[in-house]
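The other protein chains are all here in position, but one chain of the complex has been omitted.
== subunit A ==
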Amino acid sequence: MSEKKTVKFIIARQDTPDSAPYEETFEIPYRPNMNVISALMEIRKNPVTDKGQDTTPITWEMNCLEEVCGACSMVINGKPRQSCSALVDQLEQPIRLEPMRTFPVVRDLQVDRSRMFDSLKKVKAWIPIDGTYDLGPGPRMPEKKRQWAYELSKCMTCGVCLEACPNVNSKTNFMGPAIFNQVRLFNAHPTGEMNKAERLNAFMDDGGMQGCGNSQNCVQSCPKGIPITTSIAAVNRDATMQAFRNFFGSDHD
């Protein structure tokens, strides 16, 4: 072993939701197969910057550590992605970490993704099955359709598509790409389909689906490879039909 290899990180810090962000540089010893989270844990053990100054440990969120929960999303070298699956060996150094600033920053790399969950509530992204009596089994879903819907259901509300979208910002109240996919998923479900019009109407309300400008960054950035732009166009089609039904009236749904 010759000289000791190190990994350099430039990390955006922010002490409170309202304070100004600043940068700190850290240099930590290299270990094989490191990911960004293991590096952040290493820094947390001994939070000292590359200039030898003591600092506070970095705040970030994490949970599953296998890219299915979406909690550890952050902007790594300019691209929003999950830090658990961001391998140090595959990243250009120095590695720059920033929070996804499309969302309110809580502290350092931790953001508040509530707006996505609020949107899902608004568009009723669930299957209503509760009642005062047993409703019995719902309609069966064909296996082929289930497999297709499974791909849409991989969305973990991580927020990467909102971060990549040029239309999700403080100037609009566009709900963002992920919501299209969820509306399509629940409208495709045989039981969920019974509330299709309700979901579409909620999504067509002001601040819902209109902001999409077709830059298609979402589908390029989605870590789960969800066909978001196909979902957008499909929901656009359904919304077109729904708008006609609303305007001209319809003797069914």
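By our rule, a residue touches a chain if its C-beta (ideal position, glycine included) is under 8 Å from a C-beta of that chain, and two chains touch if they have at least 3 such contacts; residues count from 1.
The rule we apply is simple: contacts and distances are computed from a predicted model.
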item: Per UniProt record, name of the chain withheld from view ["GTP-binding protein", "3-oxoacyl-[acyl-carrier-protein] synthase II", "Succinate dehydrogenase cytochrome b558 subunit" or "ABC transporter permease"]; value: "Succinate dehydrogenase cytochrome b558 subunit"
item: Residue, one of A:Gln93, A:Asn236 or A:Ser250, that touches the chain absent here; value: A:Asn236
item: Per the touch definition above, residue among A:Gly176, A:Gly192 or A:Gly208 touching the missing chain; value: A:Gly208
item: Residue numbers in subunit A that touch the chain omitted from display; value: 78-79, 164, 166-167, 169, 171-172, 201, 204-217, 220-221, 227, 229-230, 232-240, 243
